[in-house]
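Here is the structure we will look at, set down as structure tokens.
Note that one protein chain of the assembly has been removed; the remaining protein chains are unaltered in position.
By written order: A and B. Residues from 1 in each chain.
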Amino acid sequence: MSGFFSQAQQLQAPDVAYQAVLPMLLVLGAACVSVLFEAFLPRERRWGWQVALTVVTLAGAAISLIVYGNDAPKAGVKTFSDVLTIDRPTLFLWGTLLLLAFGAVLLIADRSVEPGGAFVAQAAIRPGTLQDRVQAAKVGMQTEVFPLTLFALGGMMVFCAANDLLTMFVALEVLSLPLYLMAGLARRRRLLSQEAAVKYFLLGAFASAFFLYGIALLYGYAGSVKLADIATAAAGTNRSDTLLFAGMGLLVVGLLFKASVGPFHTWTPDVYQGSPTPVTAFMAACTKVAAFGGILRVLMGAFASTNWEWRGVLWGVAIASMAIGAVLGLTQTDVKRMIAYSSVAHAGFLLVGSIALTSKGVSGTLFYLLAYGLTTVATFGIVSLVRDADGEASHLSQWAGLAKRSPIVAGVFTFLLLALAGIPLTSGFVGKFVVFSAALQSGMAPLVVVALVFSAVAAFFYLRVIVLMYFSEPAADGPTVTVPGAFTTMAITIGALATLVLGVFPSFALDWAGAGGFTF
Amino acid sequence: MTGAELVFVPLGAVALGSSVLVVTTDQLVRAALWLVVALGALAGCFLLLAAELVAWVQVLIYVGAVVVLLLFGIMLTRAPIGRSVDLDSGNRVAALVVALGTAGTLVTVVVGGFRTASIDLGDGSAGSAGTVGAGLFRYWVLPFELLSVLLLAALVGAIVLSRRDIGPRARDGGED
């Protein structure tokens, strides 16, 4: 009996810093409540309740984040038996995620641009059947997108705070699975949407397998999945490096896939094009933040000491990503595909900042993520407005002469494209500036030169769209520009204003991003 | 060689041989049954490596659930059970090359990585339900709870994709 009691004393409950993790708990808890709403509310009342719950949750999480962030210890807090680290970068990433998710949720909730919303009323009805045509005329949407969005967001929040690879993997699945589903729920062009979902799912499952095998090899190397333990093991020299670098390679491939860094980007154009535009906005903005949050933490936490072995490879990857994004982006004829390739190029720039492995590199990358995400949400908001009888008119030729039809929309879109290109007085310029200067200080001058060249190439295809909108005659049967309702207007306004403010007065956000480093 | 090692080698051979049969047999039901053998032999390997709980999870989930579901799937879709000539695809050679290449790489990495390293399994309690439970509920609380969230999201997805929205109340006869 004495043995039994001594065992009972060993198993103490882990201490949880509830205040620090409250934003994450709120999001995940609300996701569960949201499923109950789906279960017990009659169909016609679900949309209202879901929108209210989601918005209140995001606001509540943001408030609790701000309250905690004001007097959070600078060194960060490890909690849940050290599987989560709530340090300054985590807080910044969480804030970014909540803000971007708010913008994306506004787009998701909108029912004015497309009657009934961008989502199919009943996904289980087969596309092209008689019932499908009946439901196309009905208003009403699959309101499960709201719990799925919250699940994905919760997964992202855990992902970029995770202090060990196991938690990271579970979080990766929690963030990916809802995204696979949401990609397939478009109201229009359902086959394209379902194709996108299947492609994303299959390639994503493949990437998860890579990630998992990487974890297995690293566990074999270090005997632990904690980032700090892997770093300690890597600092010692008497172990075989095969396992370390094979494991790291597989792990990083999984991460780069999620961040849609070329050459692991192949899913990106198809999925961005096929998904409902609000989901594309969510995916493009938030997944990028979570994935690069994870990349930064893993590279800094576990592999910083061996960087002279692998940094060259990631140089190559960053260059490949920028080249693929910039060159293939030039050849695209679809707006959503073009922005997808632009996101591949941006992923390359972000990777340049991530492999600087300095505090400046971290803060620069964090700022870039915030700026890029906000611009992207607004960009996809605009894309959803240009429509013809078949839904969104995403072919570039249909955008010809848009400035004559709607000067405001064309003007805002031009501004956002200039931000994506990185023209001064936009947040994109500041983002590129801080990332490249961090890379320069870290001794990566050749890479910065290459990045600048590709920035210039990429700027060309943004300018092509601008020229098309302003200096072409509109086609006679061209698309119309829908006047958006409050939700979409708000999302676009937030994104565009933030792009301007972060471009003109970036110092406050740069201060937040640089408020402290990672804790492992 | 210890007794465990003596059993491990034939078990591994059984797992390998039956997985080859899974992909080469031209009868679907037999493929599913060979899968049972392969997964069962793998469970035996886990057991010998002191991963007791994982071994039983393998039996319960993979042998007990996944294969049974596969068999039901076959039963629901292919009534005349027998030889199917259309199971082989033209990509056989490419698939073989990829499979052998992957296996070769993995074996090389693991052999090169561990060489002569050996792990003392102790009294074999490292993977018992008690040890795993203590670790799971003491250290891995958050991933564990996240798993339930993942399962919830997966089921929501399954319903969304497969079920038309006919709640018990809103059921109208014509739709489904």
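Convention: a residue touches a chain if its C-beta (ideal position, glycine included) is under 8 Å from a C-beta of that chain, and two chains touch if they have at least 3 such contacts.
Assume contacts and distances are computed from a predicted model.
S.K.: Would you kindly match the missing chain to its UniProt protein name, picking from "NADH-quinone oxidoreductase subunit A", "Chemotaxis protein CheW", "L-arabinose transport ATP-binding protein AraG (TC 3.A.1.2.2)" or "Ni/Fe hydrogenase subunit beta"?
M.R.: Per the UniProt record, the undisplayed chain of the complex is "NADH-quinone oxidoreductase subunit A".
S.K.: Going by the touch rule given at the top, which residues of chain B touch the chain that is not shown?
M.R.: 3-4, 47-48, 50, 52-53, 56-57, 60-61, 64-66, 69, 72-73, 75-81, 123-125, 128-130, 132-134, 136-138, 141, 144-145, 147-149, 151-152, 154-156, 158-159, 161-163, 165-168, 171, 176
S.K.: Mind listing the chain A residues that contact the chain we can't see here?
M.R.: The missing chain touches chain A at positions 4, 7-8, 10-11, 13, 32, 35-36, 38-40, 124.
Methods note: only the chains that are shown with their structure count from here on.
S.K.: Determine the centre-to-centre distance between chain A and chain B, using the mean Cα coordinates as centres, and give it in whole Å.
M.R.: Chain centroid spacing, chain A to chain B, equals 31 Å.
S.K.: Which positions of chain A touch chain B when the two form their complex?
M.R.: Of all residues in chain A, those touching chain B are 10-14, 28, 31-32, 35, 38, 42-43, 80-81, 83-84, 122-125, 131, 142, 144, 147-148, 151, 154-155, 158, 166-167, 170-171, 173-174, 177-178, 180-181, 184-185, 217, 220-221, 240, 242-243, 246.
S.K.: Which stretch or stretches of chain B touch chain A in the complex?
M.R.: Contact set of chain B toward chain A: 109-110, 112-115, 134, 137-143, 146-147, 149-150, 152-154, 156-157, 159-165, 167, 169-170, 175.
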